[in-house]
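One chain of protein is taken out of this complex; the other chains stay put.
Now for chain A:
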Amino acid sequence: MAYQKIVSTGSVYKGKTGMWLYVFHRVTGVGLFGYLLLHIISTALILLGPEIYEGAEAVYKNFYFRVAEIGLMAAVLGHAINGLRIITVDLWSKGSDFQKQLNFVSLFIFLVIFIPTTYKMTTSYFDLCLEKSSSGTTVVDCIIRPIPDWK
């Protein structure tokens, strides 16, 4: 038993980057599945007509959910790019020799896509909020109001 323990490579919990990437992939995967179920329900409400559908959508239209949407984007992009990294290691014969490099490339690709995306999602939120709200609305109003006064 002790011998097996020393040489076993069965566990993924070896510490360091690989373990954290494994945990990251698992947490984002389970999180995305949970969000998927919520998303199916709120989209299926479209069958009940415009009032009910838009009433449900209005719950999402505030700054707290915009932050959550940016988190959702991070989860999808992170899980997708890390998934591509996993597939590369699996299918490329030299993949496991270049894992450190692949980790850096993955992080780089993630940041190159995620940073401009976050910028757009943030600026667009305030632009639309100020444009659609009654005059006199400030940036601070756009942040603190639970449900702004747009449709």
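In this section, a residue touches a chain if its C-beta (ideal position, glycine included) is under 8 Å from a C-beta of that chain, and two chains touch if they have at least 3 such contacts; residues count from 1.
Keep in mind that, in the parts below, contacts and distances are computed from a predicted model.
S.K.: Can you work out the missing subunit's protein name as recorded in UniProt? Choose among "ABC transporter ATP-binding protein", "Cytochrome bd-I ubiquinol oxidase subunit CydA", "Succinate dehydrogenase, hydrophobic anchor subunit" or "Stage 0 sporulation protein KD".
M.R.: According to UniProt, the chain not displayed is called "Succinate dehydrogenase, hydrophobic anchor subunit".
S.K.: Touching the hidden chain in the full complex, which residues of chain A are there? Just list them.
M.R.: 7, 9, 12, 14, 17-22, 25-26, 29-30, 32-33, 36-37, 40-41, 43-44, 46-47, 49-50, 53-54, 57, 60-61, 69, 72-73, 76-77, 80, 82-87, 89-91, 96-97, 99, 103, 117, 120-121, 124-125, 128-129, 132, 150-151
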